[in-house]
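Removed: one protein chain of the complex. Kept in place: all other protein chains.
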Amino acid sequence: MSTELLGIAAIFGATVLLAIPLGRYLATVYRGDRSWSDFLAPLENGLYRLSGINPAREMSWQQHLQTLLTINVLWFVWAMFVFCFQGSLPLNPDGNPSMSADQAFNTAISFLVNCNLQHYSGETGLTYLSQLVGIMFLQFVTAATGMAACVVVFNALRDRSADKLGNFYVYFVRSITRVLLPLSLVLGLLLVFQGTPMTFAGKQALITLQGDTTAVSRGPAAAMIAIKQLGTNGGGFFGVNSAHPLENPTCLTNMAENLSITLIPMALALALGFYLRRPKLGYMVFGVMTASYLLLQVPTVYLEMHGNPALATLGVDQTLGALEGKEMRLGSAASALWAIQTTVTSNGSVNAMHDSLTPLSGMNAMLGMMTNAFYGGVGVGLLNFFVFIIVAVFISGLMVGRTPELLGKKIEAREMKIATIVALLQPLMILGGTALAAHLYVSNPTEYASWLANPGYHGFSEMLYEYTSAAANNGSGFEGLGDNTPWWNISTGLVLLLSRYLPIIGPVAIAGLLAGKKYIPESAGTLRVDTATFGLMVFFVIWIIAALAFFPALALGPLAEHFSIGY
Amino acid sequence: MKNNIASAFRLTLALLVLCCGAYPALVWGAAQVAPGQGQGVQVSHKGRVVGFEDVGQKFDRPEYFSSRPSAVDYRADGSGGSNKGPTNPEYVAEVGTRVAAFLRLNPSVKPGQVPVEMVTASGSGLDPHISPAGAYAQVERVARLRGLPAARVKALVDAHVQEPIFVLLGPVTVNVLQLNLALDTLTEK
Amino acid sequence: MSNSLFQPALVSEAVKQAFVKLDPRVMVRNPVMFTVELGTVVMLLVTLGLLVRPDPTQGSFGYNFAVFLVLLLTLLFANFAEAIAEARGKAQAESLRKTREETPARVVDERGTENMVSSSQLRKGQFFLVEAGEIIPTDGEIVEGLATIDESAITGESAPVIREAGGDKSSVTGGTKVLSDRIKVVVTTEPGESFLDKMIALVEGASRQKTPNEIALTILLAGFTLVFIIVCLTLQPFAAYANTPIAVASFIALFVCLIPTTIGGLLSAIGIAGMDRALRANVITKSGKAVETAGDIDVLLLDKTGTITIGNRKATHFWPAPGVAV
Partner (left out) sequence: MSTIASLTDETPEGKSIVELALTQQVDALKLKVHLKGAELIKFTAETRSSGVTLADGTRIRKGAADAIRQLTERAGKAYPAEVVERVQLVASNGGTPLVVSHNDEVLGVVELQDIIKPGIQERFERLRRMGIKTVMVTGDNPLTAKFIAEKAGVDDFIAEAKPEDKMQYIRAEQQQGKLVAMMGDGTNDAPALAQADVGVAMNSGTQAAKEAGNMVDLDNDPTKLIEVVEIGKQLLMTRGTLTTFSIANDVAKYFAIVPALFMVGIPALGALNVMGLKSPQSAILSAVIFNALLIPALVPLALRGVAYKPVGASALLRRNLLIYGLGGVVAPFIGIKLIDLVVGLFM
């Protein structure tokens, strides 16, 4: 058991060790400084030429957002087309059908917003073409979108006054060519050599050793799984995601895939410091994120390794931990590690079924998504964190007797208004959605009986988790929830859209407004934001604001379930 | 704005070629020299493909080492967990039934020592592994039903215990398919 | 100025104002406390309803009434805080107002003819004369003469000051008293806009506007309030799912406790008190914003003379030239 603990410590440690140089590299690439990857410049220039883009044209924050939204709409149309006609398009060896319009809509939206909530099962719901040019394409470009928006904010925070904040396409293309593609290639190759399929052959029928007839689904999985993990996308090739023995065959792939979840989000947090040439700022952000993350992670590992207390009296030897919904080859510790890392980062891929986690572990997973800023999704996690920084800067600025300022820019009513709206969104979406669903369920429990796979408090947790996952653009689920109904498709779809774009628009707008303000050089009276003290303040703000809003809901779900064991 | 749309459209096309053409082609090319040529590593017995090394299969005949319970009955063209909540009374009762069944099948195992993976469903429903404890608990039964000395079967299990990669990544496991395959080979000799 | 924060006279006035300020049209300016007022009204209705028809799920009448009373007290306390801050300013304004009472003014026209008019009739650009022992009728600048003036009425400083024509010390303030000599003054403000008038308006809070920081903070507090409105509203269906009906009193109590009533109730008192503290330091600020900005100052320009050094230079040595005896 202690080797399992060492194993997850090694995964986490390796991620941090890789994230630091990657952070430096990201800063270099986005600043446009010389780096070893400059041999890719001709490829990028080719892309700009083909697309008629002038990479030297700088954009205002409004133009950035306009560009971002325009291209997103195009991708949506493209994805809809692929999913609706996949049955008649090539690369469909298993003869899977086209999607219905509403399911195509749901899937397109879900992948467009980098959420990857799946209301289909990969083996039967998609063709290989859809997996590649629909799903995998969106997994690349939506991750790059988040990163590009994040770099716009980086740029806006530099110590000067400016209206022009670089070219969106440049940030976007570089995110793909310099970061996502190379890393995906490395991970994809590792997966292939560990046994993950990369084939265009269809599923294989066979007779098992003891004589049963079965078939094994396959496909061009390795390439897609790599970007799924790296881009905090999470939508798996197979139905059960990385719990599937072909999607995640060994502990080595598990380490690599797990590491890939947090790698870029961690590196981006550090890159903030390197980009602004204030490395301490990056370490502060990283420190707050890590402390908060560990607050969720440590108890979860402990709980999952100590088994399900509800089974305590049944005569089961639980020295291996709680294994319902978990894979033997991965073990309870590595599954607990993944469960929290995937939820704090809005990745949403799973290597164990979250519905079967012990109650408080489930709560920690939800808290990771409710706060949605501990590392967070690629790019967007830092944007969420940025909103908390604004609130923290505001309150602590007042506390030291100065008009609050962030890196030399004054925070005023307009910025506060935007930050408040974005901060409000999360509780509104999660609590509002769950309240409506709970109300519907209570008003007609027989009609909606198929919704909840589990009764009581856990059933409530399933609904709460679903909206939390949607609002965090996470995509993981308490999968017992019968969510392929019009109600869940429509309501989560709306939540997805609002929760993707407002938290991008808001922080970019704030940063854009700040960038246009006069830069005030630091003095002894300025509150430095790259200190441990300010980090403590941000920590305080996130936990008080983000977590407390959900306390009553969590009390009725996981907490009630937990305390009821053996009561 | 019009320019914007045109650029976005052309960039989308270019990236489709790069990300969905060139990149998967590279991975696919590499797969051709990987174990299983990217088709998945297959396992044959007597010249017949009986399964994939990494994909678990159902063993409910008592002369085989059993696999873990599966929510999808090991149908590998799908996958899935039970999604049972930890305190769901129905679920707790089900585990109780499985514990009783396991004890009945393996009378040598004392209550309280039933390995957890043998009575809980895996996440994928296709878990190919059990723990060494889970295998050893079944040795007595399998040996009896196959008419083999228990020590031989135990030695077979010993030989199939897989230590974690780098000593620390993951738990110690036994691949049920390979164990049963070896068992069949041993019996047939 | 007394050090005591709670002088009896001020407190009784503030208590009265605490009730007056319950008017929803006044309360609505403070979103946090306004929602508390709404909650209080609901509590009152529930309590009254229980009188008519007892309902065991809502708890006893006594309990509900107690919750209502505490909520009402919360509102009154918040209003009291604002009122006591205002009252301190008002008391000061009152003493200033006494000095603004109508005073006779001796106006002179171009030909030197003198005319007695009331101070309120003085127009900008007119000239008037003041002699020792008279009160200066309005703000102006000395054009002729020099006088010692007692400004204690507005500064509280009893030592007389010297004002003279020309140079930088030519300004006189209405309401102050000439102690010696005779001066001719040109009126520099229209009636009702004199320094004294502005000061009174200011301390009374009539021209008090929310400062930028205060506005931003109000937005944040409104945000918090909205979050907790969401939390409380959604709790009802949650509780219904869990089969644990919640009494109205509990809902409102939860809501009122969660929203930032402490800062919400004290916010305007803090702002008024800030201006008031400036006033106590004998500084008149034209807006609350200026006080806030003062807190942000990075660079301070100070005149050497009078600030850094005492008055003027002093002779410290005599160095004789060679062959000269002292």
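Order of writing sets the chain letters: A, B and C. Residues in each chain are counted from 1.
Assume a contact is a pair of C-beta atoms (placed from the backbone, for glycine too) under 8 Å apart; a residue touches a chain by one contact, two chains touch by 3 or more.
Just so it is clear, the model here is predicted, and its values are computed rather than measured.
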item	value
Neighbouring shown chains of the undisplayed chain, as defined at the top	A, C
Residue touching the undisplayed chain, where the options are A:Asn155, A:Asn372, A:Ser396 or A:Thr420	A:Ser396
Where the unshown chain meets chain A, residue by residue	395-403, 408, 518-521, 523-528, 531, 533-534, 536-537, 540, 544-545, 548, 551-552, 555-556, 559-560, 563-564, 567
Contacts of chain C with the absent chain, listed as residue ranges	5, 59, 63, 66-67, 70-71, 73-74, 77-78, 80-81, 84-85, 88, 139-141, 151, 154-157, 161, 163, 167-171, 173, 188, 195, 213-214, 217, 220-221, 224, 235, 239, 242-246, 249-250, 253-254, 256-258, 260-267, 269-271, 273-274, 276-278, 281-287, 290-322, 324, 326
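The criterion applied here is as follows: only the chains that are shown with their structure count from here on.
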item	value
CA centroid of chain A to CA centroid of chain B, Å	28
Geometric centre distance via CA averages, chain C-chain A, whole Å	50
In chain A, residues with contacts to at least two other chains	457
Interfacial residue positions of chain A with respect to chain C in the complex	391, 394-395, 398, 401-404, 411-413, 415-417, 420-421, 423-424, 427-428, 431-432, 434-436, 438-439, 441-442, 457, 460, 520, 523, 525, 545, 549, 552-553, 556, 560
Of chain A, residues touching chain B in the complex	3-4, 6-7, 10-11, 43, 47, 50-53, 66-67, 70-71, 74-75, 78, 121, 123-124, 132-133, 136-137, 140-141, 169, 173, 176-177, 181, 184-185, 188-189, 192-193, 195, 197-201, 203-204, 206-210, 212, 214-218, 220, 222-224, 226, 238-240, 243-246, 249-252, 254-255, 307-308, 310-311, 314-331, 334-335, 350-353, 355-359, 453-459, 461-462, 478-480, 561, 564-565
Partner chain A, residues of chain C touching it in the complex	212-213, 215-217, 219-220, 222-224, 226-228, 230-231, 233-242, 254, 292-293, 295-296, 298
